[in-house]
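I'd like to ask some things about the structure below.
This part shows chain A:
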Amino acid sequence: MIRRFSRSISVQSRVSILQTIDLTIRYGQIRAIDRVNLTVEDDEIVTLIGANGSGKSTLLKGVLGVQRASQGKVLFRGRDITGSGTDRIVGLGIAMVPEGRGIVAEMSVMENLELGAFHRRDPVEPEMRTVLEWFPILAQRTRQLAGLLSGGEQQMLAVARAMMAKPTLIMMDEPSLGLAPIVVGNLFEILSRVNQQGQAILLAEQNARKALKIGHRGYVFDRGRIALEATCQQLLKNELVRRSYLGG
Partner candidate 1 sequence: MYVENLLITVCVFIILAWACYLPLLGGQLFNGPVYCAGISGYFAAYVTKVLGWPVALGFFGGVIFSGFVAFGLAFFLAPLTMFQMAVVTIALIFIFQTTFRNLDFLGGVTGMSGIPSVDHLVVVSFTAIFICLVLLHRLYKSRWGRALEAVEADRIMASAMGVDQYRMSIALQSAAGTMGGLAGAIYAFNLGTMHPDIFGFGQLLYCFTIVFVGGRFTPWGPMLLAPVLWLIPEFFPSSIAQFRNIFFGAVVILCLLTMPKGLVTKRTVARVEIFLRSVFQRAH
Partner candidate 2 sequence: MEAFIAYFEAGIVSGAIYSLIGIGMNLLLVVSNVVQFAYGEIVVISMYMCWLTLKATGSYALAFTIPLITSMALSLLVEPLLRGLRARKLRTETLVITIAVGLILTETMAVFLNSGLPIAFPAKIVGGGWDTGFGLIRVSAADIYVVTAAVGLMLALLYFLFKTRHGKGLRAIAHNIEAARLLGIPLRRETILSFLIAGFLSGVTAILFVFTIGVATPELGQLVTFKGLAVMMLGGMGSLKGAVFGGLLLGLIECMVRGYFIGDWVDAIAMGCIMIVIIAKPGGLFGEAHGEG
């Protein structure tokens, strides 16, 4: 009777959406990320900031299974996904908005959106409608080749595509790269709204200020390790962070 009781308790306790335990990824002799421990909980935006090459991208790729972990574990909703194939991980509910957007330029906007839902078996019309409502620019150009969109529009497409998967977690790798400030502002506003709907987001960004402004918690990466971990508000006020990443 006690066992049954404790089992029901563990079902109630919160499991992080994403948790990495001592995750280490090596490229040959170099440790791209070294014993990284981080978590992402429901409903929150977690921001990763840090210099170029500090390991943020590698972390995302490691979670997605594109890079093999040398040590450590990745848990998704409590489930060990270390070493699983990318297709399985995406199928479990992680959607990626890659660096450089990763859209298929030779296919239409509509087809790119449909690709986002590749793993889903249920009808996608509801999500399609929602997404086209949120991104009217895309709605106007569903038949156009994705390659003809501007940088900002492609970024919207990449986000919309990720939403099509009805994912548990959206990961974003440097979304502001190559975009004009106004566009970036627009984009981050949309990310905020998406998050308010209950979507968990893991965001790796070089544009530290904007990223920390919309984030709840943040991690600072330095040469493959986590140098600092705090709420985004605290990070914004932190002296070191301000000097290194926010331009003093």
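The set was built so that all candidates are chains of the complex that A comes from, given by their letters.
By our rule, contacts are C-beta pairs under 8 Å (C-beta built on N, C-alpha and C of every residue); 3 or more make two chains touch, one makes a residue touch a chain; residues count from 1.
From a predicted model like this one, the values you see are computed outputs, not experimental measurements.
Touch between chain A and the candidates 1 or 2 in this complex is found for 2 only. Interface residues of chain A facing candidate 2 in the complex, by the touch rule stated above, are 64, 66, 85-91, 96, 98, 102-107, 111, 114-116, 118-119, 161.
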